[in-house]
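Note that this complex is displayed minus one protein chain, with the remaining chains in position.
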């Protein structure tokens, strides 16, 4: 079942590796079939170079395995909660990419300092609060999803397709599995550029809000002028 | 039309990727045929690994598409304005390469700290002012070109083949598309070295002006001693 | 003899190169056959691209060569002492990977700042004291092993599979040669992330201890939920 989605989730997982965002097995991508309410996700701890599309695991929106011989990624409960809450999204990526993790560990959000950021994230990339001991004990992966959702109160997940989980690392999303990987790539680049910028000028200020709006809209707005009719793809 | 120029612009775009300056689709190279007043430029948002020379777009010096099935790069209005103003240049490259962007976001110029810089840029790499809200609203890409031109009042574009656009990133140019890529590569290296140098010694001073002149002239002056008769190429 | 172990130690040495942890010939991996009390280790100073499994050297637990035409790695005395002391380990890796060396040279331990760290190391990665002049003179490589063992008084080597030798660099270990390489990869990533985090927020604090415990246990505890039945592998 869901052969096409499995193929695209499989490919998105490999793109994550090709883009240099994955060390060892630290990363996973999922995609959802909204009609059937089923999620396809990377199996847990399987090396990327021995993975094939048939190993992708199908789970329902409670995170229960519906098909597949492998255990789904240990982050599955976080993925399914985000799919339930953010109705517009079709794919989710989780990585431990270096610079995004540095911000997550430093417990700092990433303000918009330039147009690279504005092309992908419409404002400051948010940071969750830390989980409490009780939350970790009771349902760690589920509560990771819940603090993300809590932080997104009043934030549109469609125009802010990423978050930093405090002390952990980034989750990103998009209309497809592929797009969620692109946003993971953009987040890592944006985090690296923000760090370097602060090193050059620790008093540098945020990008003018009218430039932020212009860049975000020209790539994502209703009258987007970037790309071809079907918009941009990951290279 | 312009098959040879399309081929060289296509190759220059791929060189940009090979040199590690491009993330996703964030970069574009163009070249001009001065006799015909036509510019060949990368199509917008097309992945580099599926690109071929026939997809290169031909535009006139007003930025209007003359040939090609694809939309030209969204930065086309900036490119054509620079070609109109800087008569000596034959190619332009725009990237979001990390260290050059860090300087552009930090809103700092890059002084000449060493001979690597002096071999390519005859002095401090300039930074534009920020665009106003009105300029962004009225003609964002065109006005990006205009603030570059404004900043180059009194600066010779032939001996200073790069600029940082505030809050955005670098544009570079050269006698050909290929040379503009080489200058993009050099700018990124020079920005990285300047950052590291300041980390080691925050009071480091600029290169002696007579060494700057010597290095620039031995590579670019009328009696250049570097390279073979046809000068250097990108490796 | 020990053909299978030689093959796996050989492969683990190549993985070390593939993971980008090795410059020139600065790195070595060994594995032990506990039944026979014999250690297989990389030959000293042999380039990785001309190495084959038959060149692996077999030594006993006194470090004496039992089989092989080549000299064993100059760090052999350190390896065998660790095997004697840490009965649970099956493989050891030594590298001069950049960020781990930076901490070793800075003579600073690496506290647990995030879940990437917690997934592999159950607490602060320890640093040895410096060797005395007498210790260096008498038995440099042996005493390197002895200061590691001295530092591990009261520390469980199974849940803290790495150490920084002051002024030198990291040693890591694991249940197999392969696992020791994975821990070397994780240590380098964790060191890089810690450095970047301090750059963003020099007052950042350690990960909550209950998250550290949770992450460590979900990957390594008796009821580990990460990976498949046979746990994770290096990709």
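By letter and in written order, the chains are A, B and C; residue numbering begins at 1 in each of them.
Criterion: contacts are C-beta pairs under 8 Å (C-beta built on N, C-alpha and C of every residue); 3 or more make two chains touch, one makes a residue touch a chain.
Being a predicted model, the structure only gives us computed values, none of them experimental.
Colleague: Using the touch definition given at the top, which of the shown chains does the missing chain touch?
Modeller: Among the chains that are shown, those touched by the missing chain are B, C.
Colleague: Give the residue, chosen from C:63, C:145 or C:169, that touches the chain omitted from the document.
Modeller: Hidden-chain contact among the options goes to C:169.
Colleague: Looking at B:65, B:84, B:146 or B:214, which makes contact with the chain not pictured?
Modeller: Of these options, the touching residue for the absent chain is B:214.
Colleague: Which residue among C:26, C:152 or C:210 touches the omitted chain?
Modeller: C:26
Colleague: List every residue of chain B that touches the chain not included in the displayed model.
Modeller: Residue positions of chain B that touch the missing chain: 113-116, 119, 182, 185-186, 189, 192-194, 196-201, 204, 207-208, 210-211, 214, 218, 225-228, 231-235.
Colleague: Just checking the interface: what residues of chain C touch the absent partner chain?
Modeller: Given the touch definition above, chain C has residues 17, 22-26, 43-50, 70-71, 74, 96, 98-99, 101-108, 130-131, 133, 136-137, 140, 167-169, 195, 198-199 touching the missing chain.
Criterion: only the chains that are shown with their structure count from here on.
Colleague: In how few steps can one go from chain B to chain C if every step must land on a touching chain?
Modeller: Tracing touching chains, the least step count from chain B to chain C comes to 2.
Colleague: For which chain is the distance between its Cα centroid and the global protein Cα centroid smallest?
Modeller: The most central chain, going by mean C-alpha position, is A.
Colleague: Would you kindly tell me how far, in whole Å, the mean C-alpha position of chain C lies from that of chain A?
Modeller: Whole-Å distance between the two chain centres: 32.
Colleague: Out of chain B, which residues touch more than one other chain, so two or more?
Modeller: none
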